[in-house]
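As you look at this complex, bear in mind that one protein chain is not there, while each of the others sits in place.
Then we have subunit A:
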Amino acid sequence: MRLTTPPATVQEEGATAARSRTRRRLRARRWAGWLFALPALAFYGVFNFRPVLMSIQYSFYDWDGVGAATWVGLKNYTEVFTDHEQLTSLLHAFYLIVFFTVLPLTLALITASVLREIQGRFTGALARTLLFLPQIIPGAAAGVAWTWMYSDNGVVNQFLHAIGLGSLARPWLADFTWSLTAVGFIGTWLSTGLCTMLLLAGIGKIDGSLYEAARIDGAGPIRQFRAVTLPGLRNEIGVCVTITIIAALASFDVVYLATQGGPGTQTMVPGVAVYNLAFNDNRLGAASALAVVLTLIVIAVIAPLQRLFREK
């Protein structure tokens, strides 16, 4: 939206008239904008906003999803923070951030910097395609494929045997100590490609002369990375962190298909716990309470990050 600012030389009344006319036109235009957005807003209201409100309402009831519901006040919320299973599921979600966010971002920064050097060439295109490939595979399919690779005689263990580390081989997803880490690596595999692509696009936007200047000043590749690449990627890193942290905290498909939260509750995450409560145990109230808590946690984590990554 571009506005014509009245020239400074115009007389007082003229300026006032112009300003009020502008304001009126502006107001009309504003409402026209809302009118255009109305269909989308209606959809958003019915399919996003209303379910959120309904979940909040359900969370105060004991309800099996069909029959009559009984008001239980905050009981479902106390359960979230006292029930061992629900509480550990929240902790697991935070542990997954390491694998969904920290690792992929680190890997992506390295890969993107390296790829910048070979951009444009055939190998560059090939590398980009290969890196992005996991992104077009649905999480559900990846979950199933990885259960095969992690199985007792799957690819992972075959590889360990081949390089003489057979003693480390184990049924990864069934292993009490390693299952959550194993599930986490599926997430790493899924989100590294996305982060790399985002960062590559960001690097492409950085003015080449900055690198040139840095080089003339005697900066090596690492110095260039810290002084030029990292600050230039501030926005993209922000997007990466936001998307992947939400994916970690709200993870469902990968975990559900790989382990369903087992063995025991070793890989139980809030997403799967909500599903179990709602659709296996028929306790919609308890499920909604956990979902509401999860939403608040996601917002509490993401909001400060947004501030941090916002361009000054």
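Just so it is clear, a contact is a pair of C-beta atoms (placed from the backbone, for glycine too) under 8 Å apart; a residue touches a chain by one contact, two chains touch by 3 or more; residues count from 1.
We adopt the following convention: contacts and distances are computed from a predicted model.
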Q) What is the protein name, per UniProt, of the chain that does not appear here: "Sugar ABC transporter substrate-binding protein", "Fe-S cluster assembly ATPase SufC", "Cytochrome C" or "Carbon-monoxide dehydrogenase small subunit"? A) "Sugar ABC transporter substrate-binding protein"
Q) Among A:A142, A:L173, A:L190 or A:L290, which one is in touch with the chain left out? A) A:L173
Q.
If I consider the whole complex, including the chain that's not displayed, which of A:R27, A:R121, A:K205 or A:R226 touches that chain?
A. A:R27
Q: Kindly state which of the options A:L210, A:I243 or A:I297 is in contact with the chain not pictured.
A: A:I243
**Q.** Residues of subunit A in contact with the chain not shown
**A.** 1-3, 5, 23, 26-27, 30, 50, 53-54, 56-58, 61-71, 147, 150-152, 170-174, 176, 238-239, 242-243, 259-265, 276, 279-284, 302-303, 306, 310-311
